[in-house]
Each structure stands twice: as structure tokens, then as C-alpha cells.
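For this depiction, one protein chain was excluded, whereas all remaining protein chains were kept in their positions.
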Amino acid sequence: MWTFIHKWGSPKWFYAISAKVQPWCWAVSLILIATGTVWGLAFTPTEVNQGQGDSFRIIYVHVPAAFLAQSVFVSMAAASLVFMVWKVKVADMAATVMAPFGAVMTFVALFSGAVWGVPTWGTWWMWDARLTSMLILLFLFLGVIALRSAFTRREGGSKAASVLAMVGVINIPIIKYSVDWWFTLHQSATFTLTSRPLMPMEMWLPLLIMVLGFYCFFIALTLMRTRSEILRREIDKRWVRDLIKEAQ
Amino acid sequence: MSLCLQARQLACERDGRWLFEGLDLTIRSGDIVRIEGPNGSGKTTLLKLLAGQLSDYQGELFWNGAPLRKVREHYLANLLYLGHSPGIKAGLSPLENLAWYQALSGERGNTSQRLSALEQVGLGGFEDVLVGQLSAGQQRRVALARLTLTRRPLWVLDEPFTAIDRQGVAALEAQLAAHAQSGGSVLVTTHHALDVSPAARCIQLG
């Protein structure tokens, strides 16, 4: 376990191994997202039960983005934990690049939710439990990003952002629970975006494919951006210089 | 039992620059060690590191042969660190400041102890004045009163002579020497020529 962590902890080793994994992740994510998109948009039958018509198809972006946004926060906190406990620098680099991606995904989920709201609720914004939780998640991401960049020394920023990410991840279920609870108290005559007790197979199968595709996309993008973060931070190290020489 | 603080292959990086590398250092009972170096050479960082404040460094620290991380509480009970900022609250009187410091080490202490410590640093009569109304030198002296008040064998002092007048400097030098002679150790940075016996050992940085 110990040697495994330290091997992964070595930026050089990570850089080498991720070069091999990365193309596969990209390929799988592109195939899945392409399949899911075409299937979901063109071949899935129109929604009739709730009278949403074709507008329901936004689910194929909204739900994967919302899933991913939460997973990114959890992954970021996990990476922060690894960084704080085992002092693995690569974990911190991964956490650094995950935060902006997570914020973007949260925004995508919010935006697609708002767009979906127009035909469903007749308004761009409803204080729906899910959307509200997403909005708070966005603020949590922005806080982590802002805190990291506020420090003049990078080590300080990394550690502070790690603590905040871990504090945040403990709070996410509490926030989610309390917001759901708040929403049931104030619930008006609307239905939530994703309460679909009966979702036919031909609807959720492409959704599943999209979710998996988004996750692969996340892995691929994180690998890619962590690699460039490694190069940026290790620019003075000999192995990076050798790499640059080879490239020239 | 004698005290022994040991640093092995100590290295510290700040903002991509190595302040010091491969530093070996042993401080034993009776030593006065002076850290020298130009501004920005890492004197304060080294002192903070040896005082157990910083965690991002390479190399190892040992306290009486045991890794410092494992015996931290015992080490801190033996350490008196005076930093760049004196650590004295402007809104409290010298007596109240000292009372808090005594309590931090777990002792209740009593007022007469604190009064005599203040006498020794020449602050008799100022014990109830708010520190904010004292001069910079006097504020520094409040911090220095902790040297007599709390019995700690290892002193780590960062520029203790700042803002102290000539008599005060001589008295402090005598105090450092007496501390070393009675088996304590002193680790100090100063820009001032240190006149103590036993003569200070120098460690050059930068």
C-alpha cells in the first residue's frame, strides 16, 4: 500500500503512466457520449406521461452534469485527503484541476435545469430542491477556487483549499438533506425535475450511457490537465527538462 | 538528563528557492548557538522550523534522540520561543499577558512571581499599564520577562535585542550566559555583536 501510494505520488511516474491511459479514456468517453447523444436525441420516443414532449431530452445533459458535479467534489476532497495525509503532490495537482471543472459542470447542470424549467414550469428559475443544492454546490466550488488563489505561497493555498474541500464534503450531505427538508416544507404544486417513477427502458438506457460517458470524460480531462499541471510545477526538475529536450 | 536537539540534513524550500540544504545541527546543554546570515537567508524560517512551527521541510529533527514529531508535547514543554513579533497583547497589562503565558504552559502561577519577573526586565511600576501604551522596547521587555518567569531549558530567540536599549542588551546577554552555564541552551539570531560567555557557536546561512 505504502509503496503503491508513493509510486503514484511520483509526478514522473504518474506522467508516464497517464500518457498510456489517457487516449483510452478519451476514446471511450467520445464513443459513449456520441452513442448516448444520438440515441437520446433521435431514437428515444417522445415523453408523453407528463406531457413534456421533446423538452425532456435535456435530461441527457442535465442529469449527467449534476451527477458529475457532485462526484467531482467528492473526488476533489478525496484527492485533498490523500495530499494532506500522505503528502502526495500529484493528488494536490489533481485537486487543483478538478475544482474549475467541477464548477463548470455545476454551472452546466444549473443552466440546463433553467432551460428545462421554461417549458416545465414556465419560468427560468424555481427554488427547486435539486437546483438549490446545485447552486450551493457551485458556491462551494467557487470558494475552494478563490481560497486557493488567495494565498501567495502555493503550498499554503493547496493545504487551505484541501481543508475547505474536506469540510465541504462533510457538509454536502447535510446541506442536501436540509435543503430537501426545507423544500418539502414549502412545496408548492410543482413536481421536481427528476421525479420520474416510471421511466421506460428506452429512456434510461441512453441516460446511463451518457452518465458513463461524462464520467470517462471527467477522468480523461483530469488526467490531461493534471499532466500539464505536473509540467508547470516541475518545470525545474531534470526529468521535465529532459522531456523538453527530447521534444525539440 | 541533558537536553539535545538535533537536526539532520535539514532542507527547506520556499517559493521554488532552497533557503538551506543539508544542514546538520546539534544543540546540547550549555550551548549558545547563533544563526548568522544576510536578510532573506532563512534565519527566521530555520528558527520557526526548529521550534516545531513549520511542517513542510525535508530532513529530520530529533529531541533527545527521539523524532520530534513523536515527542512534540514534551519538546514544547521545554521550549521557549520568542518570535519576530513579541506575542504580547496590546489590550492587556504586562501582568495579564504573563498570566496567560504561564497558563498556556499549564501553571497557574501567582502574581508575585510575575511581578518579580517584570522587575527583572526593568518594568517595575508598569505592571498594570496597558501594553499598548508602552514603548516598543518596553513591549519587547514584557516578552523577555517570560525568560525568567517560565522555566524552559531551550530558548529559541529571534532577534531578541530589537528595540532594547544598551543596559537592556547587557542584561539580556548576561541572562543568556547564565542560562547556558546552568545547563540550558540558547539558539539566537541577532544583527548585534553577541558578547556572551561561553562564546556563541555560529551557524552561517545563505
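We just call them A and B in the order they show up, numbering each chain from 1.
As a working rule, a residue touches a chain if its C-beta (ideal position, glycine included) is under 8 Å from a C-beta of that chain, and two chains touch if they have at least 3 such contacts.
Following the convention adopted for this analysis, contacts and distances are computed from a predicted model.
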item: Protein name (UniProt record) of the chain left out of view, among "Heme exporter protein B", "Fe-S cluster assembly protein SufB", "ATP-binding protein" or "Co-chaperone protein HscB homolog"; value: "Heme exporter protein B"
item: Interface partners of the hidden chain - shown chains only, full complex considered; value: A, B
item: Which residue of B:8, B:28 or B:191 touches the chain not shown here; value: B:28
item: Which of A:102, A:117 or A:168 contacts the chain that the document leaves out; value: A:168
item: Touching residue (missing chain; options B:9, B:55, B:116 or B:133); value: B:55
item: Hidden partner interface residues of chain B, rising order; value: 1-3, 28-31, 48, 51-56, 64, 73-74, 76-79, 81, 83-92, 96, 99-101, 103-108, 130, 151-153, 180-184, 198, 201
item: Positions on chain A contacted by the hidden chain, ascending; value: 136, 139-140, 142-144, 146-147, 150-153, 155-156, 159-160, 163-164, 166-168, 170-171, 174-175, 177-179, 181-182, 185
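The definition used in the following text is that only the chains that are shown with their structure count from here on.
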item: Footprint of chain A on chain B - complex, ascending; value: 14-16, 56
item: Interfacial residue positions of chain A with respect to chain B in the complex; value: 153-155, 236
